[in-house]
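Just passing along the structure, written as structure tokens.
A single protein chain has been omitted; all remaining protein chains appear in their positions.
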Amino acid sequence: MNRVLSNKKALALFTLPAILLFTVFAVVPIIWSLFYSFFSGMPGVNFEFCGLENFINLFTDSELHASLMLNVKYVAVVVIGQVFIGFALAMLINYAVKRGKNFVRVCMFIPVVLPSVAVGQLFQKIYAIAPQYGLLNALLDIVGLKFLITAWIGDVSTAVGALCAMDIWKGVGLYCLIFYSAIIDLPGDVVESAKIDGASSFRIIRSIQMPLLKPIFRMAFIFSITGCIKVYDSAVSLTKGGPGTTTYMPTMYMFDEAFTYGNFGYGSAIALIILVECVLLTSIVGMIFKERG
Amino acid sequence: MTAKKGKGKIISKIIIGIALVLSIYPVIWLILSSFKTTQEFSLLPSYSLPQGLYLDNYISAWTSGNMGVYFKNSIICTLGSLILIVVVALPASFALTKMKWKGKNFFNKYFMMGLMIPIQVALIPIFQIYKNLNLLNSHIGLILVYTVFGLSMTILMFTGFFESFPNEMLEAAVIDGCSIYGCLTKMVVPLMGNSIVTVLTLQFLTSWNDLLFSQTLISETAKKTVQTGLVMFSGAHGQVDWGPMFASMAIGVLPTLGLYLFLSKFMIQGMTAGAVKG
Partner (left out) sequence: MKWKKAVSLALAGTMMASLAGCGSTGGGASDQAADSGTQKRTIKVMTIWNEDVQGGTQTLKALSDEYCAEHPEITVEIEVVAQTDMPSRLSVLAASGELPDLFIATDTAQSGTFYEQGLIYSVDDFLEENGIQDIISESTRQGLINLQAAEGDELYTLLTEQNIEGFWYNKQMFEENGWEVPETMDEFMAICEDAVSKGIQPLAVDGMDKFYFTRLWGGYVTSKLGVDALINANAGEQSFSDPTFLEAYQWVQDLNTNGYMGEGVTTIDSSTMNSMFLTGGAAMEYNGSWVTSNLNNEEENQLGENVGFFGFPSVDDAVADQNDYCQNYGTAWVIGSNNYDDALNDWLVYVFSGYGDKSMETQGMLSGFEMKEEHEMPYYTQMVVDLIAEAGEAAVWPEYKMETEAMQTSLDNSQLLILGEMTPEDYGASLDAFYE
């Protein structure tokens, strides 16, 4: 058994291509750009070694701190929304839908398919208030909830919520599909025998399927967390960070510093902060979902 | 007992129904709106149906040619990266979950790095590497970068799915004299059909919808992909009316949607095949 599973030749054949490709085209550029964080200015234009200056600035930069705080809130809301709603829907589809499962699944996935820039533009129109009401305000208007009509993405109090709602909408289908595929890939006989033993659906979910799905949960959380920390496209296309800096995410700040303000090194330093944030949060997830024994 | 169960099912169905409406209605609204005239936009509420098929929006949005070429390029790059990523990521993920070796833990984390760094920051080094390897303006270049930056996600998902693959089944097969290659190709791949298709769908989407890399690494018009082509015709100045605006959004969305719906037919076939074997 062990001999087969630790076959050196097979191991090399299986892993080397991935490791090589990944190292050359992903890891090297990443390390290379992090190395840039010891410089000021733009590479190839006015690049100068500046030691730890960029890192020291990280600690006193209130704009960065504000956008990190914003991001934490955003991550909390969107991750929980995406993963749990996705899981719940997958379970419901698996149990309640007999015919048309595939239809439901395909439809749920449609928002995931769309380019995020197009989704941003679409939601701008959904949230619009002027020159004419967008979809949301128009619907609020006919159901008599006029007092709720507002400039959803133009108002400081609602802009972050509007962004979260859009990203949950766009992401849920993916998690639904991930959980759904995993559920039907689960060995059927375990569930069958539990059913024969008279276990209720809820019990089957809780004590048989949930534990088996643990790695999927871990994966879903890691995937959603890293995606949310790095949110860029959707925020740029929906609100451009506005109103003011209400929805200004760390990646947008990184991008502006690196490319617009001409401080590539400082941008790289912010990228490092984002990396650290991802590592921290994903290790917490890893610890929570650590397999017992 | 059965009555209670029936009630639960009905409630579940209602919830799914609501979720369905929520997820597709905005897209349907987008497509319907793209057929509206300017007058309809200003006179009627935005949820109303279009009065007729007003195709001028599409004509005014679809002004630049070359879309055929862009589609061809997108298809080549996307399919190329799909094939490459399966060949590369599937065995690697198998080794990272089911095989026994020292570097397993390290490399699991190593591959995750791609998920955690905002890729925008790596653009300058990637551009320089590509310039030196003569990969700028080439399909291979895009295929490589799509594969590599999809690798983290793909491996994470594959390993997630493989972990829930029961070890006992694998052990039984090995005891029956199955080789490591056989385990992978004859057991894991067929049984994990759904999960594999899911991962591939995602990879397909990220490659197809990519704008950042294609815009940075491709400057020749003949090598551009659909998403960059769309930027070229929606232009720096926004459209004046909602109609053409919606039409250009629809042009951005519909091909992706169509392709997805087309591919999902195969996905479903793959799934039912998997279920039968399971």
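First chain written, first letter: the chains are A and B, and each begins at residue 1.
Operating definition for what follows: contacts are C-beta pairs under 8 Å (C-beta built on N, C-alpha and C of every residue); 3 or more make two chains touch, one makes a residue touch a chain.
Predicted, not measured: the structure shown is a model, and the values here were computed from it.
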Legend entry - Omitted chain - touching chains that are shown: A, B
Inset, instruction - Could you tell which one of B:Ser48, B:Asn108, B:Gln128 or B:Thr185 touches the chain left off the display? - result: B:Gln128
Inset, instruction - Looking beyond the chains shown, say which of A:Leu34, A:Leu135, A:Ile153 or A:Leu212 touches the absent one. - result: A:Ile153
Legend entry - From B:Gly6, B:Pro45 or B:Gly103, residue that would touch the chain that is not displayed: B:Gly103
Legend entry - subunit B residues that touch the omitted chain in the full complex: 42, 63-64, 102-103, 107, 120, 123-125, 127-129, 131-132, 215-216, 219-221, 231-233, 235-241, 245
Inset, instruction - Extract the touching residues of subunit A with respect to the undisplayed chain. - result: 16, 19-20, 23-24, 27-28, 32, 41-46, 124, 127-131, 150-151, 153-156, 236, 240-246, 248, 255-256, 258-262, 264
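Simple rule for what comes next: only the chains that are shown with their structure count from here on.
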Inset, instruction - Sort out for me which residues of subunit B touch subunit A in the complex. - result: 5, 8-9, 12-13, 15-16, 19-20, 22-24, 26-27, 29-30, 33, 41-42, 45-47, 87-89, 91-92, 94-96, 98-101, 107, 110-118, 120-122, 124-126, 129, 144-145, 147-149, 151-153, 155-157, 159-161, 163-164, 166, 169, 171, 174-175, 179-181, 183-184, 191-195, 197-198, 201-202, 205, 209, 211, 227, 242, 245-246, 249, 252-253, 256-257, 260-261, 264, 268, 271, 274-275, 278
Inset, instruction - Quick one: which bits of subunit A touch subunit B in the complex? Just the residue numbers, please. - result: 1-2, 4-7, 10-11, 13-15, 17-19, 21-22, 24-30, 32-33, 36, 43, 89, 92-93, 95-97, 102, 104, 106-118, 121-123, 125-126, 128, 131-135, 138-139, 141-142, 169, 172-174, 177-178, 181-182, 184-188, 201, 212-216, 218-220, 222-223, 226-227, 229-230, 232, 251, 254-255, 258-259, 264, 267-268, 271, 274-275, 278-279, 282
